[in-house]
Every structure is written in structure tokens, then in C-alpha cells.
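Complex shown without one protein chain; remaining protein chains in place.
A, B and C label the chains in the order they appear, each numbered from 1.
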Amino acid sequence: MVNEASRGSAPVVGSSIPSAGRHWGRTFWQRAAPVVYGLIAGGVLLLVMGKNPIAFYWTTLESGLLTWSGLMQTIIRLAPLLLMSAGFIVAFQAGLWNIGGDGQFLLAAAVVAGLGAPALGVMPFWLVLPLLCVVGFLVGGAWTVVPSLMKAYYGMNEIITTLMMAFIGINLANILIKGPFLSHVTLVPQTDVIPWVYLLPFIPGTHIHVGIVIALVALVLVHFMQTRTSYGLRLRILGASPRAALHAGISVKRDIVTAFALSGGLIGLAAAVEVLGVWGYVRADWNPAFGMTLFAIVFLAGLDVLVVIPFVFFFAVIQIGGHEAARQAGLPNDFLLLLIGLILFFMVLTEWARTRGWLARLRGRHAGSMAAAAEEAAGDG
Amino acid sequence: MGSAFSSGSGSPDAVVLELRGITKVFPGVRANDHVDLLVRRGEVHCLLGENGAGKSTLMNVLAGIYMPDEGSIRIDGREVSISCPRDAIDLGVGMVHQHSSLIPDFTVLENLMLGRGEGWRLSTGRAQDGLKRLTTTLGVAVDPGAETGQLSLGQQQQVEIIKALWQGSRILILDEPTSMLTPKGIEDLERVLRQLKQQGLAVIFITHKLREAFAIGDRVSVLRQGRLQGTIDRETMKAASATEMQRLVVELMFPGEAETLAHVAELSDLSELGGGGRAATAGEPLLELHEVVVAGQRGEIGIVEAISLTIHAGEVLGVAGVDGNGQRPLAEAIVGQRPLAGGDVRLAGTSLRRLGIGARQRRGLRYVTDDRLGEGIVGSMSVALNLVSKRIGTAPFWVHGRTRPEVIAAHAEELVREYSVATPSIHTPAGSLSGGNIQKVIVARELSLDPKVVVFNKPTYGLDVKTTAAVRARIRGLVDGGAAGALLISTDLEELLALSDRVAVLSRGRLMGIVRNGPGAEQEIGALMIGGEHGE
Amino acid sequence: TARSPEAGSPSPGSSAGAGGVKVSKIAVITPEKANDFGWNQQGVEGAAAAAASVGAACIVQDGAGYGDITPILNQLAGDNPQLMLAWASGYNTVAPQVAQQTGIATVVIGAGSDAANTPGLVNDLETDAQGGAYLAGILAARTTMTGTVAIVVSAEDENWTKMSGGFIGGARSVTPGIRILYVQIGQAGYADAAGGKRVTASAIAGGADVIFGMGDGSSFGMMQAVETEPPPAGADKVWFIDVIGDKSSLDKKGIYLSSVVWDFTAIDEKAISEVEAGTFGRATYRLDLDNGIKLLRSRFIPAEVWDEIETARQGILDGSIEVPLTTTGKEVKAYLGSGK
Partner (left out) sequence: MDSIFTADFFAAVLSGAILAGMPLLLAALGETISEQAGLLDIGLEGTMLLGAYAGFVVTNWTGSYWVGFLAAIAAGIAVSLLMVVFCVRMGRDQIVVGIAILLSMEGLTSLLHAAQFGQSYPRLDAVPAVPIPGLSEIPVVGPSLFTQPLIVYIGVALVFVVAGLLSRTNLGLDIRAAGRTPVALDNAGVDVMKIRTVAALCTGALAGLGGGYLAIVTAGIFVPFMTGGLGFIAIVIAMLGRGRPVWVLIGSLLFGVALSVATALQLAGINVPTDVVQMLPFVTVIVALALFARQSYLPAALAQPFVRGRR
């Protein structure tokens, strides 16, 4: 099974006793370098296309970070991204490659949006919001049950099943939106709109909804779970070696199911927060497709919350500021995809170079040395 | 093919292989430190040394797995550079690795054809012939169509050797080939080796069992901490008596410890080793198996049929049998790693049927697995965490699910000291320890926190004399208190005779009989085994 | 702890309300790139033309997608245009909020009810192209030789369904018993060129020799099928009738019979003038036959057929001809089934 197989490359966080403190500053800078290289590569590309990279990046920064409204938008975007990342962290921790995040996200979004307006009719909104968040969590979690059961009981590889469930989920979301949840006010297929004033409240003095707070709290909890609880250790053993987990008396089946559900739940919560914080509705065929990129980012951040946050923040800035930059440079927005792709490549590359360099200092280049190269890489993702 | 056996230019004892100043460094370890080694054609050259001495590394350098940092290799007097396994094979160096390198779901034939085929099409025909010729020369029987995963370890071992000889090796390296074999398997192997010697091959033979070394070897070299301690040549070996030889070797392996180790080495008279002589006054029954039936899993041999056993306090019940005759399923069923298809297991009177692995653990039922790296430890995790990995979530290490690092650390420090585990620190990833020390960690974990019954599955295979002694002492020490009992599964008859009070013989998943240890036990057991082999 | 109303109210000093302002800059934002010979391109060109007519500047943000629309709208607002055209029905929930926060007059698409209109801030734009599609139906019925025509839609889209109804009505007004095939590529087949070709090919094989194709990227796949598929028995070639844009410049094979073209210039000019007059946000704009919807007259359309189309156009305008209105796929299928 892939999760077992890729143990070699699956990052193992804090494989030592938790209390051993981590100077994350160092780790962070080690990991920030590739981003810079990626940007440089993107810059070269821009030059080739006769655009001005400095201007491009400056505009990105300006409209994604340096202006108040841009910063607000970035932070608002951060909420769902961080929650989704938290979901991936939990799954990867347990060696579960939940690659169907987008399906869980969209289905949860559709259900939350679909129930939103009706719910407001029957109960006070201060009750509706938390309730819908729970709904999102449950739907997202529920969408992992089939894959997790099949993995737990038949050893069915979860990459296939989550992929398939993602396809089903995305279509199902559309069916719901065009069926039971179809709004009769607008003619575009979409859900009824939750009145703007009833969406998640703003953090006082800003237009940033409280989703970001929820996200940060969730991340802290996940981090605590990872490093300070028996459950976290069980998941880590499961992720490192399912057979060892079984041998140690860990009820592997239960933990696979719970970890998977928790992962999907957080992703569903991400959807709820995005819908209840920004949109108030979901239209058919809407798919922000955060999943894939976050999957990679979380992995490259070594499942380390303290590294995930800055990475995701950076990603959000590019997402938010990039449009304006692309517009001013007269480029299609899809250039941003290319940019992100390049950055990922460079993250991978420098991670490799680092491990090699680390080794080179110890003992030149030769067959055997590759061994610990991979070991080291495995060590810190 | 034929070339295999008509190889080697020059006089009968011409030097085939010459290693000069081989040095290989791993992070933090000098695995080999300027090692020189001479190997002659037609000799079996034994390589001895404690765990982590660097034997496998040296051989892997020869087989092209590692590039040496320093040193030179000469074959037939020509200086050669071996940068990958292909080079080694082309130079006629064949190696049977310490850890099996067969593909379980490939047939024997497919395994043999790997990387051997000329041209595009797979030519099963030619492979068939080659296999037939080899099996006849070696006097072994292998079913070419069988999935290797389905073969017993002994047969797998033979396939590995055939694979190593496949392209006509001049130098054959066997890295601990006997660690998993039964006396019978070892005899077969010895016969095969003699065959090969006759045909002029040079064999490098790594083992931890001195007796084998002396029986099979023409010369013995000893490695210690990566350095060559010395080589004992033919003449000395002929001249010296077994006991003298042992002193010599042990002195080389563990300078200054020969005395302390003398009494444990296998060579001394069995009766001295505790086992046999002990008065058989066993305490009350601790673990009872009633008609236990276990089903084999997909692609696995050895199921267990209706076995009933009782382990009393203060006794070691040995389980003898050719590997792959149901030992592992039995052990796993007892500790709860696989379901009982029938029957019942009772610990101190209470049935375990409903209890999970963890629950049985806490009730004092422990399992020292034979799959150390596969399931025994989590290589990427610290020694400390591995020492509590079967206690997750329970006090005092966890309180309300919250980890208490300081308690875990203290516990680890204590065990590491008590079991003298050689590790840089308790935070070191367990996977980076040497084989012997990994086993110490496992034993420490299982024997800590008041065990009642411990199931030992091949507890000493692949361990050096010293660690073996330590582990065996632990096993006896456990039961001699009279409070606990042990089930000792082993393919090593000497070990069984040395440690057990009674020995049950397992064959094809059935219980052939139970022999009380003592004079003549060896013959009885042997008889029961043969019976099992030839039964129906 | 609801969102405090003031959070949503126009920012101080906003130009909203009665007064009205001189329009010196307008902004248009479209989901796809504005080179699609379709919705996005028409939207941008209309805006540009209208802006030019009053000497105003026009900021274009095309290919904005749907996901990040809030930040993009805010960034556009940052450039302080006096009028924003939020050119997708997918924007019509977010855009009003941004209008609220920034106080910039904003045109939204297909909000579906006059309730969306907010004086000085938000004005809804509905597209009623069914009239044009009715004319296309007449053209198709006059052109077909097999007596079978096909409607191919890329997705379940309000515009498509409305026009489908109109087309059916027009075709039946000429040949009551005419066979009309209706097929949808997928739930989001807008860019699915491959699907477009496959589906159209099946439709042609089903006997259709006139294809009324509605889709964005996918309509190129439809044209490809029309160009390359063997005509059905009884026809010597297959014709394509397009919507929204004019692709005749891309027509190498002479299959581009016509197109129901949407020209927004007039509407955009109206919006600008209303902003300046301070009357913006009172009444929903409707794009229809008399202010921007027209049937493209290609060289392939015989004069007498065109005359017939012209008379029908007059009929629709003076109300003597009633164009059926179908707003969902279900309604289209029901109408299709009814055979009337």
C-alpha cells in the first residue's frame, strides 16, 4: 500500500520525545529558500515573456499584503486554506494519503450553503452558524468513511478510493445544488443566498470574518495532538509502520477511520468557513480546487504546523495579489498556476540539495551515501 | 553455467580475492577501517565478529552495494573496481545477502531470471535447464513454478544460493545463511558448500555460530569495530581443539572477555547450560492453549491445527520445528495479532478470546517477535518511544491522553542501563542501532513492567555470541524467579535444549509431542521431527 | 453578533446617492479571457465602446474566474472607477457587497429580480436573447434539408435555456412538425471542446444538418464537428448557428450560417448616462432585440429568408409574435416534448 510503501518519504514529525524543543526559525529559513528560488525562476520566465518581474512581484505584494484591503483579503483566504492544511496534516501523520480533499470540500460547501438559508428560517442565526460549521465538519468527515473502511478492512489503497470519492463528491455537490438546494430567486443554478449580514461576524474594526480565528485554534489543537498526546503518537506509529502499530496493540482499524474522519472533517469545516464567511451561497460547478496545492505544501512543510502557516500565508498572498499583478502585466491568471508549480519544484529541489550538501560534508558522494540522504530527507520531510 | 565450476586459474590454493585497506564510513560509524583480507580458491573462509562489526558492509563493498571510501580490491591478482552489483556479478562474485532478496510473489524461476535474460523475450526454457543442472549438482530439489513467498526459509535459502551461483560465481558470499535454518537445513548447506569447494569456488561464510565456523571453515577471520582483528589459518585450525579454538576466537572478538563468555558459548557441554539438569518442579499453570486452531493468511504457509499446551510458572516451554511449520501463526494467535479460528487461550485462568493485543499486553502476556525491523520497532522513532510503544495512553507515561515526556525518558534511561543497550542516547532513532541492540530494546520492552508469560520467537537469531548470551540469560532469569513462564519458539535445537524445561515439537502446524528436557532429549526431538516430516 | 450593518454601509465620501458623478473611468471584470468570441469578449468590447463614446477610460480584468472574485473586485475598486461591470452571474452576490462597501455603481448580471437594484449602487442586467434565438429558429427551419435541427448546449445555463426555447418556437413557427434534437455536453462543459465535438457529431448522425450551438470553448469543438462530420442522409452540408459572438472571421469552411449576436454597447452607454444623471440603480436593464440582440446576416442567408426574418423581428418588437420563455433545462425539455 502506498502509505506503507512511501514510509521512506513520509515525514515523521518529532520522532524523538516531544519535549525536545524545535528551533523552528532555522527550519523555517531552510524552507523559505526554495520559495525565493521559485520566484526567481518565475521572474526569469516573466523576462522571457517580456514582462517586468520586479513590477509583477511588487504588485503581487502590494495588492496581496501591503495594502490594508489586500491584507484583509489574504487573511480571509487564509482561513479555509489553513483548516484544509490541518486536515491534511492529520491524515499524512497517520500515513493516509487523502488526495480527495477537493471532493470533501465541495460536498461540505454545497450542503452547508444549501441548508443555510432554510435554517435561518427556523432558528436564530447565532445558532445557525455554529450548527452549519458542525454540519460541514460532519459532511467532510462522512465523505472519508468509505475510503477509510475499505482501507481498514480490505487494505484497499486510499489514493484510488479518495480520488473516486472526490469525483463522486464533486458531481453530487452539483446534483444537490441543481436539485434540492436549487435557488428559485436567481436563475443561475446555485443555492439560496444567506443574507450577507448573517454571515460569520467580522473581527471588530475589520472586514475579516472570524474564520481565521477558528482556523488558528484548529491548527494549535492539531499541533498539540501531534506532539503531546497519546493519540498523536498512535497516529505517528501508524503512519511510520502499520505492522508495528498492529504489533504494539494499537487498534489500527479504529485509528485509520478516526484519523481519516478527522482529516475530512477539518476539510469540511474549511468549506463551511469559506461559505459562511465569504460567499453565503454556492453556485453549481464552483471549485476553488485548493486541495492539490495544499497537499504538496503541507507535505513539503514536513507536517510541521509552524512551517505550514507561513507557507500557506505566502500561497494566499500569491493567490490574492497575483490577479492584480497578472492583470497589470497583461498575463492570464493561469500564469499563477505555473508560478506555484515552479515554486513546488524548487522546494523539492532545494530539499534534495540540502540533504546532499549535508551529506557531502560528512562523506563525499558515493552509492552508500544516498542511503542516509534519503534517511535524512525522510527525517524532515 | 558450466564455467562456474571450472573456474579459477592456477594452483589449488591460489589467491582469488585480495582486499587491501578497505575503509567504509557511515555517518558517525567507521563500518570498515583499513580491512585486509585474502581468500583462496577452494576454501571456505569464515568471517566472524560481533553485531555491527562490519562484516556485511565489507561484503557489500565486494558485491558492489557500497563504494569503499578507501582501499583496493584484487581478483585473480588483477586490480578491479566494483561500482555496482553488475560489476561484481561480471567478476564472478555472487552474494547471498543477510536479508532475503527474493521477490515473494515471483516464482522461483522468475526470481532466477532477474537480470539474467539475454535479448527481449523471457526464455523460460533455458532457465529451466540451468536450474535443473544446478539443483542436481547441489543435490537439492526446488519447484521452479512455486512462488518463493510460499517456500520454507530453508528452501528460500537454497534458491538464494542457486541465484548467487547462477552466472557462474568464482567467489560465493554467504551472509549469515544459517541464522534461520534448522540443524537439518544446516547439514544440507554444509554438504552443498563442500560440493562447491571441490569445484574450486572460494566461499566467504559469515556466521555467529562458532561451531559452524569450525566445522565448515578452512580459515577464520575476525572483525571488530570495523577492523580486522586477525585470521586463523588452516594449520592452527587443524591443530587446535574446539575449546582452544573458541578461546582464540572469542579473545579476538571480545578481547579480555574470553573468561566471562566461555561458559555461555555453545561449544561447552549442554548439561552445563542449565536446561537439562533442572529439577522439573513447575508451578501452577499460567498459559493454557485448548485445541487452538489458526488459519493462515493469503500467501502464507504454516497454519495451526488443534494444539493444546500448558505453560507453568517457572518453566520455559520450548517449541521445536522446521521454520514455517506454524510457529509464527501460533505465536501471533496467542498474543492476539491474529484471530483464533478455534479453541481458546487462557491466561491465569481467564480466557483471552475477547481481549485485544493491548489488553493481553497489560495482563502480562508479552511477545518478542522474530520480525524485529518489520514490526518489533518503529525505526524512525526514538529508543525511548519504542520502549513504551506498547503502553501508549496508559499511566504513568500518559495521563488523560497527555504525554509525560519526563516519565518516558526516565523509564528509558533505566532500561537502557539495565539491559546495557549500546545507543548514543535514548533519543536516537531505534532503527539506527545494530541488530543486537535493537533486539535488546525489544527484550527490554517486553520484560519490563511485570510480565507473566513471554512468547519468544527466535529470540537470538542473527545475534552475536555475547548478545545471545545476554538474551538467553534474560530468558532463564525471567522464569527462574518462579513467577513467570516463557514460550520459547526456536529453530536452534541447542538453544532449546539449553533453555527449556520441556520441548514441544511442531510439524505442519500439528503438535508431534512434548519431550521433557534431559539426557537423550535431543534424539527424541529429532525422531519426532522426522516423524512429522514423513507423516502421511 | 451579526455583521454590524455599518460594516456594510457605503464608505464615507462615496459618490453614491442622488447627486450623480461625471464618469471618467469604468471597469469591467469577466470570468474568462476576453478573446473567446463570446460572452467575455462582447462584454469587454461593449464596455470599451461605451466608455470611448463618452471619452472615459476602461479598465479590463478578464479571466478573473469565480474563486477570488472578492479581492479582485476590491482591487478594481481601488482604481476608483465610477462604474463597474461585474460581468458574470456568478458575481451577483459578491459584487453588490463590494458596491456597498466601496460605494461604486455596479452592474450585475442575472440577479433575477428587481429587488437587486439599489439606487446609486447596484443595477441588474438581464439578457433576453430568446427573441434573437426565435429568428435563428426560423433561419434553421428554412435552411434544413433533413427536417432535423439540433440544439447543443455546453451546460445547464440560463442564457442557453432561454435561447433554446426561443429557437424551438421560431423553428416551429415555420415547420410545426420539425424534428429538434436537444443535447447537453456536461454539467460544466463550457470548455469541453472534445465533448462538444463528440456530442455534435452524434447529433449530426442523428440527422441534424443545422446545429444551434451554445457554449464557450466547447463551441469550437462543435464547429469542428460541423466542419468535419459527414452530412446526414438528405443533406449536402451541415450548418452552424452560433450565439453571443461573431466567429465568421474564423470560418474557413463556409459553415457559419449565422449567430445570435449580443451587443452591449447601448446598455453600457445607458448605465454611464444614468450614473452621471444619478438615476442609476432604479430599473433593471434588459438586453433584447431592440437594444443589442441581433441575428448576424451572413452571405449564406438568401434574401427572401432574411426578409422573412426581418418581418418576424418586427412582429416580436410590436408584440404580435410571442416568444416562448424557458428558463430551465426542464422547461426546455417540456416545451420540446409538447410539440407545440
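Methods note: contacts are C-beta pairs under 8 Å (C-beta built on N, C-alpha and C of every residue); 3 or more make two chains touch, one makes a residue touch a chain.
Computed from a predicted structure; not experimentally measured.
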item	value
Touched by the hidden chain, restricted to displayed chains	A, B, C
Residue of C:186, C:213 or C:281 in touch with the missing chain, whole complex considered	C:186
Identified contact with the non-displayed chain, of A:35, A:165, A:199 or A:276	A:165
Among B:19, B:46 or B:65, residue touching the chain not depicted	B:65
Residue touching the undisplayed chain, where the options are B:77, B:117, B:356 or B:374	B:117
Positions on chain A contacted by the hidden chain, ascending	1-2, 5-9, 49, 97, 99, 146, 150, 153-157, 159-161, 163-165, 167-168, 171-172, 174-175, 178, 292-293, 295-296, 299-300, 331-332, 334-342, 344-345, 348-349, 351-352, 367-368, 370-371, 373-375, 377
For chain C, the residues touching the chain missing from this view	33, 35, 37, 148, 150, 179, 181-187, 189, 191-199, 201-207, 217-218, 220-221, 223-225, 227-229, 232-233, 247, 250, 252, 330, 333, 336-337, 339
Those residues of chain B which, in the complete complex, touch the missing chain	60, 63, 65-66, 84-86, 88-90, 95, 97, 101-106, 110-111, 113-122, 163
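Everything below uses one rule, namely that only the chains that are shown with their structure count from here on.
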item	value
Averaged-CA centre spacing for the pair chain C and chain A, given as whole angstrom	37
Multi-chain contact sites of chain B, meaning residues that touch two or more partners	none
Chain C, residues touching no fewer than two other chains	none
Complex contacts: residues of chain A adjacent to chain C	63-64, 67, 69-70, 73-74, 76-77, 125-126, 171, 174, 178, 185-189, 193, 196-202, 207, 278-281, 283-286, 288, 319-320, 323-324, 327, 332-334
Of all residues in chain C, those that touch chain A in their complex	1-5, 7-8, 33, 60-61, 63-68, 70-72, 74-75, 78, 89-90, 92-94, 97, 101, 110-113, 155-158, 187-188, 327-328
For the chain B and chain A complex, residues of the former touching the latter	24-27, 65-67, 69, 83-84, 336-337, 356-361, 367, 369, 371, 374-382, 384-385, 389-390, 392-393, 398, 401-403, 405-406, 408-409, 426-427, 429
